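With one protein chain held back, the other chains of the complex are shown just where they sit.
So, subunit A:
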Amino acid sequence: MDLVRHLRYFIVVAEELHFGNAAIRLGMAQPPLSQRIKRLEEELGVRLFDRSARQVRLTEPGRLLLSEAREIVGRVDRLHELARQGGRGTVLRVGVPPDLAATVLAALVAAFRESSPEVRLAPAEVWTADQVTALAEGTIDVGLVRHPVAAPGLTFGQVLVQAQGVLLAESDPLAGVGEVHLADLAGRELLMPPKEGEPGWRAEVLTECRRQGFVPAQVHEGAGLGLVLAGAAVAFGPRMELPGLAWRPLLGSPITSRVSTAWRAATPAVGDFSAAAARTLKESAGMTDEGAAPVRRVSRRPGMLA
């Protein structure tokens, strides 16, 4: 059997959890799809789906095999991609944070294509900590990382900063005020990028929140803004407009995001990307050169030490 093709069918059915919909996506009829899944199950010797009760569900072995299947299919695709290029031009493998705005990534790709048309950009969405690992292992050539980050052997490009605002559900009472103080967020839960992915930024942000009177009862992890839309959490981020969400600046700019490119081996392509990234982030993401951090004033009131 063509194992890779069968794995592709398996992945689509696992994503749809509906044989009819999966068949439509694959451009085939449902009976042959069902048959092929059955054949794959025979080949592997496990049941991948639980088809009882008019509902398709992944079995436990199915869930375990799904991530492996995705990796195998991804590697095969990459093999074909490299073969297609046949050595013409080079590929620059770039890591970018998964929460980078789509428009910013698009601008980045466009700017790099303009400055280095002979190099093909292969971006992958990877959090900072994983980028550091990927750079060390050589699976990416250059990354776009969030500071603070420290790793031996890494060289960083120009650091750009951006004051973050707060994202709230439209129904939040604070959505109606001009600007929000961190302390005003007291009692709310916070959505942040995963701890393993952005340890430095997360620690920095949570310390600043605590210092300014906001100790979130729970810190949720993820890049999707569903919890914010639901009014169950708030998040920090650059100004954005999304239906159902409100963005408000934070009084005193306490939370800033600092990003730069990072690499281990300097190549012309890495240098070009680094320059293009700094330019694009300033132009289309509203980032600025890192200046001296503003000193926060702490007003003195007699009751503070009485």
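By definition in this document, contacts are C-beta pairs under 8 Å (C-beta built on N, C-alpha and C of every residue); 3 or more make two chains touch, one makes a residue touch a chain; residues count from 1.
Here, contacts and distances are computed from a predicted model.
A.B. asks: Just to verify: the chain that's not displayed, which of "Serine hydrolase", "YciI family protein", "Imidazolonepropionase-like amidohydrolase" or "Triphosphoribosyl-dephospho-CoA synthase" does UniProt list as its protein name?
C.D. replies: The UniProt record for the chain left out of view names it "Serine hydrolase".
A.B. asks: Which residue among A:5, A:78 or A:210 touches the omitted chain?
C.D. replies: A:210
A.B. asks: Based on the whole complex, identify which of A:117, A:178 or A:303 touches the chain you can't see.
C.D. replies: Considering the complete complex, A:303 is the one touching the chain left out.
A.B. asks: Would you indicate which residue among A:12, A:136, A:186 or A:227 is in contact with the undisplayed chain?
C.D. replies: A:186
A.B. asks: So that we can see where the missing chain sits, which residues of subunit A does it touch?
C.D. replies: Residues of subunit A in contact with the hidden chain: 183, 186, 207, 209-215, 298-306.
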